[in-house]
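Every protein chain but one is kept in place in this view of the complex.
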Amino acid sequence: MGNIAFDLAHLLAGGLVLVSFMMLYQDRLYALLNVFALQAVVLSAAVAWQALIQDASHLYVTALIALVFKALVIPGALHRIIQKLGIHREVEQVVGVGTTMLAGMGLVALSITLMLSLTSAADAIAREDLAFALSVVLLGLLMMVTRRNAVSQVVGFMSLENGLILAATGAKGMPLVVEISVAFSVLIAFIVIGVFLFRIRERFDTVDVGALDSFRGEKR
Amino acid sequence: MELIVNLIVQGIQMALVVALAPLLVGLVRKVKARLTRRRGASLVQPYRDIARLMRKEVVLAENASWLFRVVPYMVFAATWVAAALVPTFATGLQFSWTADLIAIVALLGSARFFLALAGMDVGTSFGGIGSSREMMIATMAEPAMLLTVFSVALVAGSTQLSTVSHFMASPEVGLRVSLGLALVALIIVAIAENARIPVDNPATHLELTMVHEAMVLEYSGRHLAMIEIAAALKLLLYISLIACVFFPWGIATESDSLGAYAVGALAYFAKLGAGGVALAVFETSIAKMRVFRVPDFLGVALMLALLGTLLLFVSRSL
Partner (left out) sequence: MLLDVAISCAAFLLLLAVPAVALGSRPFASSLIYALSVIPLAIVAVVGVSALLGVGEMTTAVLPVGLPWLGSHLSLDALSAFFLVVVGLGGAVTGVYAIGYGRHEHEPWRVLPFYPAFLGAMVIVVLADDASTFLLSWEVMSLLSWALVLAHHRESEAQKAAYVYLVMAGFGTMALLLAFGLLAGGEGGYAFEAIRAGKRSPLAATAILALMLIGAGSKAGLAPLHVWLPLAHPAAPSHVSALMSGVMTKVALYGFIRVVFDLLGPLEWWTSPAVILLGSTTAVLGIVYAMMESDIKKALAYSTIENIGVIFAALGLALAFKASGLTAPAALAFSAALFHIFNHMAFKSLLFMGAGAVLNATGRRDLDGLGGLIGRMPVTSFLVLVGVTAISALPPLNGFASEWLVFQSVLKSPELPQIGLQILIPAAGGLLALAAALVAAAFVRIYGVGFLGRPRSEAARQAKEVDRFSLTAMALLAAICVLAGIFPGLVLDTMAPAVHAMLGSQLPLQAEQPWLTLVPITESRSTYNGLLVMVFIAVSASAAAWMVHRLASRRLRRAPAWDCGFPNADPATQYGAGSFAQPVRRVLGTILMRAHEEVKMPPPGDPSPARHTVHTRDLIWEEIYLRIASTVNVIATRMNHLQFLTIRRYLSLVLFSLVSLLLVLALWN
């Protein structure tokens, strides 16, 4: 298998980084969710491939969880929430796309330099997985820092977590991987719901009908 | 004897690219028309157009200088030389070492440079708007192209297209993310450089939306014909370039048998056709973007190319 195993693992992990960049580039919330779902699909493919080459069947569970929860359930739920609440559909950015992208490039370069020089003892797949995983984590953080909107912050956080899962699966012989990933997913779900409850309350506080009326010029 | 054969092969290539280029344009137009349920003009219509333009008289603006009259031939020559140096059906041609990939990019840059100057020559605002926007697009597209060249060259250890093509055909390349990124970046650059949708519309004649067409608005007759051939050649060049770097299957090597050359030629025609159809499908499925969205689009290419060079080090330093 040798070469193909490495090539495909490399391709999928690199794809994950690429999708992270695509998420940074999006300026519409729906598109952002779609890209997030795509990232989850790529992640589950990467994890499943790791399961195959490591002969670790428990990793299939992780892949399945990623696929079901992250690619279908959570994006779907977020979609509905956006629709229901009528949240402004454009991603509000603090920093421009170009600058963010350049910063992202710098982060990727940093994590590659760091990981490749730190882990020179490990085997090839683990090394490059770790380098990519750190990039994905940093890019997720970057996204949380540069976006105002709560939804995009949540998405950023979850993509950060995708990076963690990639790191965990890439390092062989991690028996607790399934548990960790499940625990993380539950945690994420909690955070999502928590943030959203908070945000919704905030929305209903600030958005009142009187403001709409004055906007239309019908002063009573 | 060998020299003569090599020279003949090189000559065939030079003739081939010029002869095929209008056909490729015709193919793209035809497919686009069929996709929008029109019948479309015949495949050979571009040849007829060029022949008609050639026979017509030139209407030259009153204050056009000598530069304006020389530029069409220079643009054609630079593009033709560049196109003749990209391996099409065979690598290792007689003069393929004249210029490497970077020099080919720069040759296209020369053509654009002089065309933009010609756009400024007559002194109307159309030429100016076209030239300034073309140069803006080029300032984003050229670095993206060069970064793509960097990633390809860093993988293959060469900027020589024949060597790159050989390397890409060998099994040691494997699946590489960076090459995929480079391919996407190169396609975006090719779309921008050839003034295709969504960057520019080759079919429009509405002044404010066009870039390339605005720049050459003052050209007519044989001058316009030369520019049209050059534009078609450029499209052919980009498709050949993508084919020979990323899909080098079936390409003949030097001193191969006649059969190999025939196979290479057939493969090349198939690749050209596929490229043309893909372009037409892409163009019909997407809308033109505002001019000032173009930098973002090209920024993506730049970013992909840069990311490609970064990721290269992960795969290679292991």
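A and B label the chains in the order they appear, each numbered from 1.
Please note the rule applied: contacts are C-beta pairs under 8 Å (C-beta built on N, C-alpha and C of every residue); 3 or more make two chains touch, one makes a residue touch a chain.
Remember, it's a predicted structure, so these values are computed and weren't measured experimentally.
Asker: Check each of B:Gln13, B:Thr159, B:Asn194 or B:Ser240 against the chain that is not shown and name the one that touches it.
Answerer: Reading the full complex, the residue touching the unseen chain is B:Thr159.
Asker: Which residue from B:Ile12, B:Ala33 or B:Val58 sits in contact with the chain not drawn here?
Answerer: From the options B:Ile12, B:Ala33 or B:Val58, the contact with the absent chain belongs to B:Val58.
Asker: In the complete assembly, which of B:Tyr47, B:Tyr73 or B:Tyr261 touches the absent chain?
Answerer: B:Tyr73
Asker: Tell me where the left-out chain touches chain A, residue by residue.
Answerer: Per the touch rule, chain A residues meeting the hidden chain are 96, 98-99, 105, 109, 112-113, 116-117.
Asker: Take the complete complex as the reference. Which residues in chain B touch the chain that isn't displayed?
Answerer: So the residues of chain B touching the missing chain come out as 54-67, 73-74, 76-78, 80-81, 84, 95, 97-100, 102-103, 106-107, 109-110, 112-113, 116-117, 119-129, 131-133, 135-136, 138-143, 146-147, 150-151, 153-154, 157-160, 163, 207, 217-218, 221-222, 225-226, 291-292, 295, 302, 305-306, 309-310, 313, 316-317.
Everything below uses one rule, namely that only the chains that are shown with their structure count from here on.
Asker: Could you list, by residue number, the parts of chain A that touch chain B in their complex?
Answerer: Those in contact with chain B are residues 3-4, 6-8, 10-11, 13-15, 17-18, 21, 25, 97-98, 101, 105, 108-109, 112, 116, 124, 127-128, 131-132.
Asker: In their complex, what parts of chain B are in touch with chain A?
Answerer: It is residues 174-178, 180-181, 296, 299-300, 303-304, 306-307, 310-311, 313-315, 317-318 of chain B that touch chain A.
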